[in-house]
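Only one protein chain is missing; all other protein chains are in place.
After this line comes chain A, so read on.
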Amino acid sequence: MHGRVKLKSTAQQEEEKRKEREKKLKIYVTARDAVFAKRKNGMLDDEALLLTQQLLSSNPDVATLWNYRREILLHLETIREEVDVQKMYEDELSFLESCLKVNPKSYGSWHHRGWVSARLPRPDWTRELGLCDRCLSLDDRNFHCWDYRRMVVKMSGVPVDQELQFTDRLIGSNFSNYSSWHYRSTLLPLLHPESPEPPSPCHQTHHSPPTSPQSHSHRVCEEQLLKEYELVQNAFFTDPNDQSAWFYYRWLLGRAEREEMISCVFVSREEERVAVAFSRPVNVSSSGLMLVLDGQPQRVEWRSVHPSFKHSPVCICELPPGTISDITNEHNLTVHWTEKHTHRDCALYTGRSVSWCRDSATDQELFRSELSVEKTSVLQSELQSCNQLLELEPQNKWCLLTIILLMRALDPLGYERETLSHFQTLKEVDPMRGAYYGDLCSKFMIENTILKMEYAEVRVFSLSDKNLTTLCHLDQLLLVTHINLSSNQLLRLPPQFAMLQCLEVLEADNNAIENLEGLYHLPKLEDVSLKNNKLSRLSDLQPLASCPKLTRLDLRRNPVTQLVNIESELAELLPSVTDLLL
């Protein structure tokens, strides 16, 4: 009967499909072998171009075929008129478009497109931009396309303001997009650079050389910043769990580079030793350190505080024996950091056994949080916004963390209690990152304690019972003589601990310390208390042997005390210890 519908059975259909597939495979393999044979014979002709095109259009991810194609195109370029070359590459572009439809994230296709676009005698960049926009509208996270687009923009010189509008558009349609926000962060400093006179009080560094131009190049003028704050707040109020906006916010709030300087010079008559602290770790052997004593350059050997570091924020050197040992002499030292064209002086007066020179905490921003470059008023209003959001979303980790950072930038000591309680909430709502929050909180507690110590102008550092999980900023403790870290959760005294060059008394009871690596060549260390820790092997105590003045050691309630012959072994290992508690 006419028009009556009869359908093929499923088995029939599958059999047909199978046959079809087999046929395709056979053809594909034949063509592939033909292509490889031609390449082997060095044939760079149109037929090879056609064959590779057919293979690549069904599978655009064979890099070898693209390479062969480029060989052919380069060859044809040499024997053809420019008009034909233009035509040849234009055809290549339209072929590539069909490949991108097969796989819009093909490495091979995008790379080849970049190559072709760069070789095209008369490129049509508008068209290429249009293609990118189309691809990004289909998938705004296609990083291949983002990469290619960057190249197109660079080659065609698209004005920065147009590009900023482009990011406006992308963010408007979907703000969960790192690429768009990040691109924005590269455009804003070009379009709205910060005014050359840095108005922020944090920048007053009158006694140091002017900051390098690079440190300002990625800052944005305040007027634009305020607009950006508004934009990004709209994003994180709309969806506070979207982290891309939060990261952009952190970028906006400031990213100061610490000024490179010598932060402290310490000299000890007794050890005839100079210790120098820097604002960042330096390579001891290649940073061009020079010591001038009473106008005379000295040949000294600079080394880091611990052999495991090549880079260290504290370097030490021994002076030639006898140069400063006479207590009735006054000496003037200058340490030059030639690489950074900076230096620091230190005077060792008559009758003094030690001396140092450093900026006090009020003079320098000790812990320039990455947010603190912003004006206080701006930070204050941002803190208000975040607190408002926190009221609506008390469990939001991004908001909590940002609030902590803002509080630290504003007034680390004043907000200490709130900061701690926010950390507590963070650990509860995001237990997966509990250790990260613990470490971060430790860092902030150490910073606060250092600040308090600076204000009190003492050389005693005490931070017991604060859940410390890690130690940091130890370079700031170069001058500390007494340290109390008892009742925390420390697992070790890390090699950085060796920067405490003035340490005399260490208390670290009631932790979980199993490693003393950092108690290495501490010249003044006399008294160490490590009650109730996890020290279990004699070899763990080995570093103590390098501390020449150690006389008192308390190891009670450590597994190591259970070892047989421990007393005699220790006496052998640490002959200077006269007061040993086991």
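We take it that a residue touches a chain if its C-beta (ideal position, glycine included) is under 8 Å from a C-beta of that chain, and two chains touch if they have at least 3 such contacts; residues count from 1.
As a working rule, contacts and distances are computed from a predicted model.
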{"item": "Protein name as given in UniProt for the chain not displayed, \"Rab proteins geranylgeranyltransferase component A\", \"MIA40 protein\", \"COMM domain-containing protein 3\" or \"Exosome complex protein RRP46\"", "value": "\"Rab proteins geranylgeranyltransferase component A\""}
{"item": "Contact partner of the left-out chain, one of A:Leu389, A:Leu405 or A:Ala508", "value": "A:Leu389"}
{"item": "Of A:Leu44, A:Val152, A:Val220 or A:Ala235, the one touching the omitted chain in the full complex", "value": "A:Ala235"}
{"item": "Interface residues of chain A (partner: the chain not displayed)", "value": "1-8, 13, 21, 23-28, 30-31, 34, 47, 50-51, 53-55, 57-59, 95, 98-99, 101-103, 172-175, 233-235, 237-240, 385, 388-389, 392-393"}
